[in-house]
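Before any comments, here is the structure.
For this view, one protein chain was removed and the others were kept in their places.
Right after this comes chain A.
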Amino acid sequence: MEEVDVEPTTTPIPGFDSNQKHLGFVWGPGDILVYETIYKASGGSAGGCPFVHEVRKDEDIYSPILRKLFNESHHIFVGLQRIREDLPSKNKKPQFVSISKNYRSVIRACMEELQQVAGIPSLSTLKGVISMMSHLSLWCEQNFNIFCTLFVVCDPLAGSLVLHLLDWVRLHKADVDEKAREVLASESPAEHQAYWDVVISYVLQGRMDEARQVLVKQAALQPAARVMFKLLDNLLMKMPIFNPGETQTLTEFDVKWRHWREEVDHCLQDQSFASNRHLEDICKILVGDEDVLLEYKELLSTWYHFLVTRLLFSHPTVKPTELHYYAQSSMHMFLDTRSVPEPLDSILLAAFEFDIHQVIKDCSIALNNWWFVGHLTDLLDHCKLLQSHNLHFGSNLREFLLLEYASGLFTHHSLWQLAVDYFDHCPEFGRVYLELQIERVPLDTERKALKVIRICEQRQMTEQVRSICKIMAKKALRNNRLGSALSWSIRAKDAAFATLISERFLQDYCAKGTFSDLDLIDNLGPAMLLSDRLTFLGKYREFHRLYGEKRFSDAAKLLLSLMTAKIAPHSFWMTLLTDALPLLEQKEVIFSADQTHELMFCLEELTSGKSVPTPDRPMQVLGYTPPYPLSNVCFPFNLLILFYNML
């Protein structure tokens, strides 16, 4: 069968003339920006450019309503993926059927909301779009189930195909019940304008009991024709309906049915209903008179209703393999002039041919969304109904469709989290798609960033984690939030950046004399080892803490080790030696003789081989000015050391 062909729609962009200007564009997340421009190489001026237009998919208009659909179907989807592979299929089948019904009810809820919304006056300009979506969702709701029924449930020999089709058609024509209620509630039902429409609609749908209930009203009005009405009532009551649960075989049913049909035919031949056109028509319908059926096109409203009614009254035991023949002919008879079927009609025809792949292909093209075809295909795949060969792009049809659907979800600011589960269940490309798209989730708040990171960490997407942390660190640094920047760098395991931020902390300390973000620095733990500078920062702060707690000898030991173990950068030694001064000035002896020697050694190392700056030229290292010029420190320092040695 030929693939359905759908013409691309043209979206008008206001305010500019295609004949005079070019349309520039850029892709965004979930939209495309367009602007008028002229592409040429020269640098001339060509007049101002008023607007940049943001163009979005139609779906975005009703995305608040779709949100519920997306959320709920996500839930069903995840549940479906968890059904155990190893269960025997007879256990799984009812589960699949129930899942199909669940999908149908979420579409139904969505469709009802859309219909409600279409009625809101302020949305009148969008009515066209909403009504189209509503129409499509109605179609989806009505047909999701029949596809599943045809493909999953239908047992070729069971003979219950017509029953399933009847159920489906009754879905489509649910409005007859409302009409019936209206008629029956009226003062004189039998004289209601829609009375006969209701009766005949019920007959067309094979709902004989309901038809009889309504007919009774007419019978009451015409006591003289009592016999005729009783006769029809009898015929309607006796119509055999195949019940797969009973022990009756198909052949037995067939015999009974033919018998009954002959009886109806007799009545027609006998002119039993000749005096009442309506009753006669009903009788003709019961024998499957196609011409009469076609007279009631309006009540049938669709060619597939015509098909099902035809089958009910002419071939109630039709086999699935014969279905497509009747479908084609029904469509032609019903639609008469139209030669090329609409895309949606083609899809149904393909379904009646049990050509699953064609159905999916055509749905992908004709329906304006990936939701329907993605979830349907996934369900059919679980039922093992799809050939799972790999396609051109490297994976199977199910994965292709789910990737499309999930990618669309990713552009929503809150629905992207649902998309993650879909990607998780696409074994070939799900991961790489997720890696690509999750990086683009805007990191508006720390909380959101952490949420994204957690998702990445759960999937060992280490590069994405690193990248996000780096972006957050960079943003924090730009806004001078050193503590935040540091903690993000640690999380990113970015040693270079951690070093940079540590130096900023140290610079700040030198400038202000205090540390910011003490909580963070005090609790670095093993993260301290990420970079030398960070280690120094942590240890240096520890020194200050020890000093504050008056644990002088511990502080002294630490201070010294910072220099001797080369943890402290040379540029900072001056500050450290200056920090040693108050320790040296204490009444009690804090530095041992050995330690004092080491201190001297450090001082010498610092001053030797380097030009000692004059008092007028403070030492500039990394933009920090030591509190005392070098020479100033050396003098009292040496004095103190001397004093010490004298003790």
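Just so it is clear, contacts are C-beta pairs under 8 Å (C-beta built on N, C-alpha and C of every residue); 3 or more make two chains touch, one makes a residue touch a chain; residues count from 1.
Operating definition for what follows: contacts and distances are computed from a predicted model.
Engineer: According to UniProt, what is the chain that's been left out of this complex called? Choose from "SEH1 like nucleoporin", "Leucine carboxyl methyltransferase 1", "COMD2 protein" or "Septin-type G domain-containing protein".
Structural biologist: Record says "SEH1 like nucleoporin".
Engineer: Out of A:H22, A:K101, A:R277 or A:R551, point to the residue that touches the absent chain in the complete complex.
Structural biologist: Missing-chain contact among the listed residues: A:H22.
Engineer: Of the residues A:I146, A:L161 or A:L443, which one touches the chain left out of the display?
Structural biologist: Checking the options A:I146, A:L161 or A:L443, the one contacting the hidden chain is A:L443.
Engineer: If the hidden chain were put back, which of A:S73, A:Q218 or A:S364 would touch it?
Structural biologist: Only one of A:S73, A:Q218 or A:S364 touches the chain omitted from view, namely A:S364.
Engineer: Specify the residue from the set A:R67, A:R108 or A:K217 that touches the hidden chain.
Structural biologist: Residue touching the absent chain, from the options given: A:R67.
Engineer: Can you list, in ascending order, the chain A residues touching the missing chain?
Structural biologist: 8-39, 41-58, 60-62, 64-65, 67-68, 113, 116-117, 120, 122-123, 125-126, 129, 361, 364-365, 391-394, 397, 400-401, 404, 407, 410, 428-429, 431-433, 436-437, 439-444, 467, 470-471, 474-475, 478-480, 500
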